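Presented below is the structure to which this report refers.
With one protein chain removed, the remaining protein chains of the complex are shown where they sit.
A, B and C are the chain letters, set down in written order, and residue numbers restart from 1 in every chain.
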Amino acid sequence: MIRLPLVLFFSAGLFSVGVYGVLARRNAVLVLMSIELMLNAVNVNLVAFSQLLRDTILAGQVFALFVITVAAAEVGIGLAIVILIYRNRETINIDEVNLLKW
Amino acid sequence: MSSQEIVFVVLGIVGLGAAVRLVTARNVVHAALYLVVSLAMVGGTYLVLAAEFVAFVQVLIYVGAIVVLLLFSLMLTRAPIGREALDNQQRGISALVALGILAGLAFLIQDAFRDARIEPDATPTGAVGVSIFQNFVLPFELVSVLLLAALIGAVVLARKDLP
Amino acid sequence: MLETQAVDYHAILPELIVSGTILLVIVVDVFLGRDRKWWAMPISLVGTAGALAATLTLIGERRETFDGMFVVDPFAVLFKVFFLGTAIVVLAISLRYFREGRYFQGEYYFLLLTAFLGSLTIASSRDLLMLFISLELVSAPGFLIAAFRKSDPRSNESGLKFFLIGVLSAAVMLYGMSLIYGVTGTTRLDGIAEALAGPAGEGPLPLAAIFMVIVGFGFKVSAVPFQFWAPDTYEGAPVPVAAFLSVASKAAGFAGLLILMFLGFGPLSEFWTPIFFVLSAATMTIGNLLALQQTQVVRLLAYSSIAQAGYMLLPFALVGGSVGNDRAAFAASMLYILIYGVMNLGAFTVVVAIARDAPGVLVSDFAGLSRRAPVLAIGMGVFLVSLGGIPPTAGFWAKFFIFTAAIERGGLGVWLAAIMVVNSVISLYYYLAIAKQMFFAEGEDRPLASPALLTGVAALAMVAVIVLGVYPDLFARFPPGATLVP
Partner (left out) sequence: MVAAAETAVNGEAGTTALAWIVTVLPLVSFFLIVLFGKRLPGGGAWIGIVAVGAGLVMSLVVLSHFIGGGEATELSEDWFRVGDLRFELGQYVDGLTAVMLVVVTTVSLCVQVYSLGYMRGDARFTWFYAVISLFTGSMLNVVIANNLLQLLVGWELMGVCSYLLIGHWWEEKENSDSAIKAFITTRIGDVPFLFGIFVLIVATGTANIPEITGAIGGGAISRGLLTAGALLLFGGAIGKSAQFPLHVWLPDAMAGPTPVSALIHAATMVAAGVYLVGRMFSVFVNADPWVLTFVAAIGATTMLIAALLAMIQDDIKRVLAYSTVSQLAYMVAGLSLGPAGYTAGLFHLFTHAFFKALLFLGSGSVIHAVHSNNMSEMGGLRRPMPVTFWTFLIGSAALSGIPPLAGFWSKDEIISTAFHEQHYIVWGIALVTAVITAFYMARAVLLTFFGEYRGHGHPHESPATITGPLVVLAGLSVVVGFLNATAFDVTLFSEWVHFGEGEHLPFNYGFAAISVVGALAGIAVGYRLYARWRERDPLRRLGPAYTLLERKYFLDDVYLRGVVRPIQYRASAAVNWSNRFILDGIVHTFAWTARQFSRLVEVVDRRVVDRGVNTAAGLTGFTGGILRYIQSGNVQRYAVFLFVGVILLAIGISIRA
């Protein structure tokens, strides 16, 4: 027996820490890592709900698997863009990438 | 508190602690290692919640693949070290926003699920497979297209040359 | 243990054809020489046309497959026809642009088609998971092709910004979806609606969850305050990609939003309409005011497309009256999206033609266009006038339906209608500023060499805008059939 709020608090904590990381880290790779934290928070939720509801078709767990897969794809894309930027600009500090504005 | 809860709380505290260290670390490689810890703890919670298959996938894909990918790119981009190099100028507002979100979510969760209890029931891996191929075939096929697109696109962008 | 499931292959035929084309393009690309890489475009075009033909066979059908997760109904067919038409136009305007620069052409068309595959499935999705995957399928290739001018730091930056805001809002949206799943116990929209109408719909949590889902789609349609990426990304991305983002990607977001709000979250409309009130008012006002400052046309069109999204969001704030009102709101939003698509694609076509000559595409680059390329200039004039909502163009009717729905709804709807009027007046300024350049300013005298393909597409879109404007009877035909309001 596990009280659901405990699990959800854990996930909310991960999510918030992830948000902080996305907003406050200037290194693009660290931002990507923070996004992973947010996505993991989602997965914790999904798995917990799936078990709470005793979902017969396990939609929550399947959803979590899809999120993991998509996260992997996103990381790949993100890193490709980061490397591209590094090659052209010699920096991956996000706040220095500001040619386009106004 | 049941034994499962105790294990969960321990995993959760370690996981959250690692997460916090991840976003505050002054060395990128350390940050990556904290990420590994954090993700592993999340995997552990899946085990506590008796979702074994998801737990294995978590460890395999995240710890095994994604983190390695991140580490590689850190090496490729010669990541610097130190707070100024890793953090931008909006730490204060970011912390406020994060705390605001945390407070809001906590309130909502407490309000809606105060008395909910999970009785973890081991999920057989086979059931997950059945569900994917019976109920979620179409998304599964679409995800394969998505992965292919991400793969090819990432290669195109990351390779050095132009046609 | 694994029950065999009958798949309705006719229902998914358009998607199958597009998927086949995607694979064909990437395989054929390997065997093509450098000078023939552009062949990917005709191949894609044929595939898209085939898918369009397949979609046309589905007109009037109502089919469900994959256990009701994938639905073919007039709504889905309408949007699929629109997306495939858009795909054809985007392909057409891409050819010269990518052939004349140093691009990985095969991969570009491959990614573009993948994104369109996502937009096709979004229109048929009736499940949170399907919506999420489809949305990602539209977004992820989008991130990549926005950065496709590899050696241009601005393009890289455009991709990065799009990617970061996109992934961030996707994470927020997923969190919301997970909560909805937890509250209702299902990912099916019909099940969600059923549950939300009952005790599960009580308390603030479902509302917060819905709000988080709206964030994800708000990003896709570039609603304020999720719009920041749009101007930067449009400006930095290759121009045909900007056209894709401002039309197909946005319409996909709206299709998803329509499906979600009307099919899934309908029972709680009383609580989420205020969200849309604020989003709509803020989006149109801020988009317009910021557009006034622009001298770069793609950027101007980006802000304009933000403002236009505000109009499209308006009908969402009107939901919850009588069934008649809901239908009117649904039809108004849907029609606006479709009409906006036609006129904005037209405008981007002209911009692509200009961009070959003046890559910066400033407003002043349009000077004297009426003498350099009369067809393009007249076309652009028509699109601008239509975007401004002046009769007798299609854009007028688009605004007309929204305005009517808002006034009939009464209450806050009237306020929104008033805000919309003020905004239309403001928007005229910057639309006509371009027109003024084209027709009255002195520009270079040499004729603008515009490929026949571009001129043809622009002329076609112009004809469509005018015909729809003069003969709006067409609008009366399909909205009642294509509604998702029960």
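Criterion: a residue touches a chain if its C-beta (ideal position, glycine included) is under 8 Å from a C-beta of that chain, and two chains touch if they have at least 3 such contacts.
In this text, all values refer to a predicted model and were calculated from it rather than measured experimentally.
K.L.:
Considering the complete complex, which visible chains touch the unshown chain?
P.N.:
A, B, C
K.L.:
Specify the residue from the set B:Ile101, B:Ile118 or B:Ala149 that touches the hidden chain.
P.N.:
The single option touching the absent chain is B:Ile101.
K.L.:
Could you tell which one of C:Leu117, C:Val319 or C:Ala417 touches the chain left off the display?
P.N.:
Once the missing chain is taken into account, the touching residue is C:Ala417.
K.L.:
Which is it among B:Met1, B:Leu60, B:Met75 or B:Ile93 that touches the chain not included here?
P.N.:
Looking across B:Met1, B:Leu60, B:Met75 or B:Ile93, the contact with the absent chain belongs to B:Ile93.
K.L.:
For the chain that's not shown, point to the residue among C:Leu84, C:Leu207 or C:Ile354 touching it.
P.N.:
Here the residue in touch with the unshown chain is C:Leu207.
K.L.:
With the missing chain put back, one of C:Leu131, C:Ile390 or C:Leu416 would touch it. Which one?
P.N.:
In the complete complex, the chain left out is touched by residue C:Ile390.
K.L.:
So one chain is hidden, and I want to know which residue out of C:Thr65, C:Ser139, C:Ser169 or C:Thr184 touches that hidden chain in the complete assembly.
P.N.:
The missing chain is touched by C:Ser169.
K.L.:
Residue-wise, where is chain A in contact with the chain that is not depicted?
P.N.:
Residues 19, 22-24, 26, 31, 94-95, 97-102 of chain A touch the chain that is not shown.
K.L.:
Since one chain isn't shown, list which residues of chain B touch it in the complete complex.
P.N.:
Residues 88, 90, 93-94, 97, 100-101, 104 of chain B touch the chain that is not shown.
K.L.:
Since one chain isn't shown, list which residues of chain C touch it in the complete complex.
P.N.:
160-161, 164-165, 168-169, 172, 204, 207-208, 211, 215, 224-226, 228-229, 231-232, 271, 274-275, 278-279, 289-290, 292-293, 389-392, 396, 400, 403-404, 407-408, 414, 417, 421, 424-426, 428-429, 432, 436, 439-440, 442, 471-473, 475-476
Quick note on the criterion: only the chains that are shown with their structure count from here on.
K.L.:
B-C or A-B: which has the larger count of contacting C-beta pairs?
P.N.:
The comparison resolves to A-B.
K.L.:
Let me have the rounded angstrom distance from the C-alpha centre of chain A over to the C-alpha centre of chain C, please.
P.N.:
Those two chain centres are 26 Å apart.
K.L.:
Just the number, please: Cα centre separation of chain B and chain C in whole Å.
P.N.:
Here the centre of chain C sits 31 Å away from the centre of chain B.
K.L.:
Taking each chain's centre as its mean C-alpha position, how far apart are chain A and chain B in Å?
P.N.:
Once rounded, the distance between the two centres reads 6 Å.
K.L.:
Which chain C residues sit where two or more other chains touch them?
P.N.:
Within chain C, the residues that touch at least two other chains are 129, 133, 136, 140, 144, 147, 150-151, 159, 179, 182.
K.L.:
When you check chain B against every other chain, which residues touch at least two of them?
P.N.:
As it turns out, chain B has residues touching two or more other chains at 109, 113, 134-136, 139, 143, 146, 149-150, 153-154, 157.
K.L.:
Residues of chain B touching chain C in their complex?
P.N.:
So the residues of chain B in touch with chain C come to 104, 108-109, 111-113, 126, 130, 133-139, 142-143, 145-146, 148-150, 152-154, 156-157, 162-163.
K.L.:
In their complex, what parts of chain C are in touch with chain A?
P.N.:
128-129, 132-133, 136, 140, 143-144, 147, 150-154, 156-161, 163-164, 167-168, 170-172, 174-175, 177-179, 181-182, 185-187, 231-233, 235-236, 293
K.L.:
If we count contacts the way the header does, which residues on chain B are in touch with chain A in the complex?
P.N.:
2, 4-5, 8-9, 12, 15-16, 19-20, 22-23, 28, 31-32, 35, 38-39, 42, 45-46, 48-51, 53-54, 57-58, 61-62, 65-66, 69-70, 73-74, 76-77, 79, 85-91, 93-95, 97-99, 101-102, 105-106, 109-110, 113-114, 116-121, 123, 127-128, 131-132, 134-136, 139-140, 143, 146-147, 149-151, 153-155, 157-158, 160
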